[in-house]
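A single protein chain has been omitted; all remaining protein chains appear in their positions.
Read from first to last, the chains carry the letters A, B and C; within each, the first residue is number 1.
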Amino acid sequence: MSIAAILVTFALVDNVVLSLLLGVNPPQGVPGSLRRALGLGASLATLACLASLGAWGADTMALVPLGLDFLRTPVYVFLIAGLAWLLRKALQRFAPRLLPSVSFPEAAVNAAALGVVLIIRHGSYTAAEGLVAGLAAGLGYALVMAVLSAIRLRLEVEQVPRAMRGLPLQLVSAGLLAFAFLAFDRAFLARVLGG
Amino acid sequence: MSDPAQGGQARLLLSPAPHIKAASSTVGLAWLVVASLLPALAWGIALFGIAAVRVCAVGLAAAVAAEALTTVPFKRFTLGDGSAVLTGLIVGMFLPAGVSLVVPAAASFFAIVVVKQTFGGLGRNWMNPAVGGVLFALLSWNASMARWIPLASGAAVPPLDALRSALAAGRSVPGGPLAVLNAAGYPFSGADASVLGWINGHLLGFLHVGLPTGAFDVVSGMVVGPIGAVSAPLLLAGAAFLLARGVIRWEIPVAYLAVFAVLAFALGGPATGRGWLTGEALFQLLSGTLLLGAFFAATDPVTSPLSRAGRWAYGTALGILTFVMRYFGSVGDGVVVSLALGNALVPLIDIAALGALAPSHARKAG
Amino acid sequence: MRTRGLPRAGVIPPDNSLVPRGLAIANAAVPSIAVIPLLQHQGPPALCLVRPGDHVREGMLIGKADGPLSANVHSSIPGLVLEVPSIELPGGTRSDAVVIELGGEFDRSGKPRLTRSWESLSRLDLLGRIQAAGIVGLGGSLIPTHLKLATAPGAGVGLCVANGVDSEPSLSADDALMRLKAVEIAEAMRMCGKLLVAQRLVLAIGENQDDLVASFERIFREKGVACDIVVVPSRYPYGHEELVMASVDGSPAAGPHESRGKVINVATLHAIYEAVALDKPMIERVLTVTGGAVAAPRNLKVRIGTLVGDLFEECGGFSRPPAKIVVGGPMRGSAVPSPDTPVTKGTAGVVAFSRAEARPRVAYPCIRCGNCVEACPWGLVPMRLHKLVQQGEADRAMEEGLARCTECGCCAFACPSNIPLVVSLREGKKAAGRGAHV
Partner (left out) sequence: MSANRERRSAILVLSLLPAAVASTRVIDALFMAAGVVFVLMAMSLVLPLARRFGRAASEPSEASTGETLPREGSHAASLWGALLLSSCFTAIYELVLNAVAPAESSRLGIYVPLIAVSFLTMGRLDALGVSGTARRVAVEAMRAGAAFSGLLVAVTLVREVLGAGSITLGAAVGRAPFFRDPARALGLAGGALICLGYAAGALRLGGRRGAAKRKEDQR
C-alpha cells in the first residue's frame, strides 16, 4: 500500500471517531475548545506512532516466534499505558508548557491508540507503514474532533431540548458527520489513487 | 390641546430602543423559497408524470406530519413558518421519480425529526434538514435511489450516470462528455435534433463549428434526473427571483459554482479521457443536482456562515468538495454529501472568520 | 479628505428626518414652568442651592457641581421656585428637579451682549469658564466638558476633532447648528485647540452634509484656522466618537481613542463659545422635534427644563395621535410614559411616533442570517452574545466581547426576526457585573 493510501485510509476512510467510534472521552464527551481538540489529535498521533512501532517489535521479535499471539491484548495494553506514562513524564520534564493542551494519560486517547494499533497489526503493515498509519489516525482524529468541538461550541448556546443537551446531541451530531464521512469510502480511495 | 396624557387617549408605548427597524423580515422567507422552487418542480412533474407527484407529495406530507408530531405536543406551532414544507419539497426534488415511496417518507422524517427537531427546531440545527434527509436516503436505499423513469426519447439514466459508466467501461473518445455519450449511444430527444440542427445550420454553420448532439437536452432540462433538478433554466429563474428579493445571498452560490467550474475545467479533463485544462465545466454545472444544491440548499442561512468572509470560504469549500465527490466519490452525484460535509465545516469557518465564538479565541478588547 | 479602508459597519437607517435640511432653527417659547433636574450629566447630581419660595434669576446657579465629575446647573428662566420634587427621568433614573414658575425680568434675553475677547485668557481661565457654565458632552456622553479639555501642562494631545456627524438618524439639530453658527463653532474649535495644545484640528461631517464643506472651508480660511475637514460615511453610528476618531486618523476602531485625541461634538463647541465669549451658562440647547405624529417637525432652540409636551405644541401639535414618545433619537432614545418630562442638557431630540411607526413586532426564532454580525460596528457577534446571556452565561459573553457593546442598536435594527438584542445584551452586562444568572 502506498503512503498516500495509508494516509487517506487512516485519516478519512477508517476514521478513529467516525467509523471505529473510539476516542470520545466520558466526562465531557467532545472537547470544549479547538485547542484541546488539536491537543488530543497530537497526543494520539504521537502515541499511536510509537505504539505501532512497539507493537510491531513485540510481534515480530517475541509473540509470533514464540507462538504467544494470544497474549497480544495484554501486551498492547501495557505497551500503550507505559508509553503514555513515559510521554507524560517526558513532557513534565522537558516541556511543561505543553502539558495542559496535550493529554496523555487519558482513557479516550488510550482506547483510540489501542484500536489503531490493533488495526495496524491486523492489517500486517510494515513498521514504517505503521508509523504513517499512526500519524494519519492522529490527523483524522484531530480533524473530526475540531469539527465536533466547533459544533459543540455552537450548540452550547442554543436552546436545545433538555434531554438532548450535551452528550446526546454530540453523539447525534457525530452520527450525522459519520454519514457525511461515508463519502470517503473504499471506492473513493481506489478512484483517487487509481485516477 | 392634544396632550395624550390628558386627552384620554391610549397610553403611550414603552418599548426599548431601537425604535426603528430595518425593512427585512424572516416572516415568509421559507414560503418565498417554496414558491421559487415550484416552476422547476412543475417541469419535473411534466417530464416524469404521476410518479413524480407521488414522490413529492409523500415527501411533503411526511415532513409536515413529522413537524407536527414533534412540535404540537409541546405547544409549539411552527408549521406556519414554512420551513417544514420547504424541507419536504426539497427532499422530494432531490429524489428520482421512480423511487420507492418509503424513501421520501423516511428521508423527510429523518430530516425533520433527527436533523432538525432533535436540535431544538428551526435555527438550531447545524445540518440542513433536507440535505441530511437525502443523504440518509442515499446511504440507505442506494438501489432505489437509482430508479429513474425513462423519457419518451428512450433515455433511462441521467447523462451524468451514463457518462460515468461509459468512462468506467473505457469508452472514452475525444470531444468531451457529450461526444462520449453519443459514442456510447445515449439517446437524446427529437427536439434536441431539430433545435440543434437549426442552430448548427443557420447560426453557427458559417463559423464551421457545431454544438454536439444532446446540448439542447442538457441545457433545457429534457433529461432524466432527480425530479426537481433537471431544468436548469427554471432553477436559475427561481434563484434569480430569490436573489432579487434579497432572500438568499449571492456569495455562496457564486463561489460554489465558480470554484467547481474552475476545478472541473482545470482538473476534470483526465477523468473524461482528455488532458488537463480541457474539462467540460458547463456540462458538469448543468448536470445532476448541483444547481438545486447551490442555490436552494447551500444558501440556507441556518447552516451557512455568519459573516461575508465566511460565506466566501464556505462556497469555496463546497466547490472543492463537490468536485472531489463528483469525480471520485460514489454517493449520488456528490452534491448532497458535499453539502453535508460543508455544513459540518460551518461552525469551524465561523470561528475562523469571526474569531469570537470560542472563549480562547475571544478578541482582545480594543 | 474622504476616508476609506474603514470596516463596513453600522446600518443605513431609513431617512426619516422629516425636518428639511437647512430649515432655520426656531426659538421655542419660554416655558411658564421649568422643571430643571439636578442630574443632567454623568456623575453625582449637583447640590441644590435653592429652596421652595426662593426667587431665581435667569442663568443663576441653582445646582452646584458635587465633586469633579459633576456639573453646575443653572436656572433657565427667572421666577419663583415652587418645589424640588424627585422625578423620573427618561431611561428610568430618578433625580431631584427644581420647579420654577416664570416671573420677573429677564437678565439676558433680549439684551445686547458684548462679545468678549478670549485670546488673552489663560488656559486655566478658559477652562474655569467652561466649568462654571456647566457644559457637558452634548453628543451623548454627558461627561463634564472641562474634564475632557483639561490636559496636563505640556502634554497636549495630537488631535482635536469637532464632531458634526449626525449622532442619530432623523436628528438634524447639530446639522442645523453648523449651518447657522459655523463661525461660532470655528471660533470654539480654536479655543479647544488652544486648551488641548492640539497639533491638528479636524472637522468631521457626514457624507450627507458635504454641502457644508465649502462654507466651512471659507470660514476657516477667513479666520485663519488650520483645520482639515474629513467626510465620514453616512451610516449610523459613524457619529460615535470612536468611529469618528477611526475615520480621522485612518486606523480601525481599536484601542482607547482618548489617547490619540479628543472628539468634541459641535453642539458642545457652540455651548463652549457662548460660555467663553458671551458668558452664557448652559441654559438652552437646540434639539429636533420629529416623528410621524408631529404636524410640522423642526429644530428648536429650547430652554432646559421645558416640558417635552410643550415642544410638540411649538411644532403645530400632533397630526395623528402619538403612540410612542421617545426622548433622544430613534436608535438609542428612551420611550417615556408621558410627555411631562423635561428637556435636559443631553436631549438632542424628541420623537413622537404614530401608531403605524410604533407597531410592536413579534420576535421569531433566530435563523442565523448574520445581519447582526454585519451591522455591529464593534465586530461582535450579537446573536451569540444574546444566546449566551439567555443561557445565563453572561460572564462568558463578557469574555467574548460583550463589554465593548455600546448599545447602539444596530443589531436589533438589522435583525429580521425582531429579536430584542439590545435589551438582552444590556441585561447581560448587568448580570455579569453581579456574577449572577439572568
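The rule is simple: contacts are C-beta pairs under 8 Å (C-beta built on N, C-alpha and C of every residue); 3 or more make two chains touch, one makes a residue touch a chain.
Not measured: the values here are computed from a predicted model.
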Task: Partner chains on view for the chain not depicted - done: A, B
- [ ] May I ask which residue of A:Ser33, A:Ser52, A:Asn110 or A:Ser149 touches the chain that does not appear here?
- [x] A:Asn110
Open item on the list: For the chain left out of this view, which of B:Ser100, B:Asn200 or B:Thr278 touches it?
Closed with: B:Ser100
Task: Touch criterion as defined above, residue of A:Gly29, A:Gly54 or A:Gly134 at the omitted chain - done: A:Gly29
Open item on the list: Given that one chain is not shown, which residue among A:Leu91, A:Ala127 or A:Leu167 touches it?
Closed with: A:Leu167
Task: Full-complex contact with the absent chain, from A:Ser2, A:Thr60 or A:Thr73 - done: A:Thr73
Open item on the list: Tell me which stretches of subunit A touch the chain missing from the display.
Closed with: 18-22, 24-27, 29, 70-74, 76-78, 81, 84-85, 88, 104-108, 110-111, 114-115, 118-119, 122, 161, 163-164, 167-179, 181-182
Open item on the list: Counting contacts across the full complex, list the positions on subunit B that touch the omitted chain.
Closed with: 100, 102-103, 106, 114, 118, 136, 139-142, 144
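Following the convention adopted for this analysis, only the chains that are shown with their structure count from here on.
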- [ ] Average the C-alpha coordinates of each chain, average all protein C-alpha coordinates together, and give the chain whose average is closest to the overall one.
- [x] B
Open item on the list: Of the pairs A-C and A-B, which shows more C-beta pairs in contact?
Closed with: A-B
Open item on the list: Among all chains, whose Cα centre is located farthest from the one for subunit B?
Closed with: C
Task: Chain centre separation in whole Å, for subunit C relative to subunit B (CA means) - done: 50
TODO: For subunit A and subunit C, let me know how many angstrom lie between their CA-based centres, rounded off.
DONE: 59
Open item on the list: Show the residues in subunit A shared as contacts by 2 or more other chains, in ascending order.
Closed with: 158-159
Task: Junction residues of subunit B, two or more chains touched - done: 123, 357, 359
Open item on the list: List the residues on subunit A that touch subunit C in their complex, please.
Closed with: 156-159
Task: Sites on subunit B touched by subunit C in the complex - done: 2-5, 9-27, 29, 81, 121-123, 301-302, 304-308, 311, 354, 356-357, 359, 362-363, 365-366
Task: List of subunit C residues in touch with subunit A within their complex - done: 384, 387-388, 390-391, 393
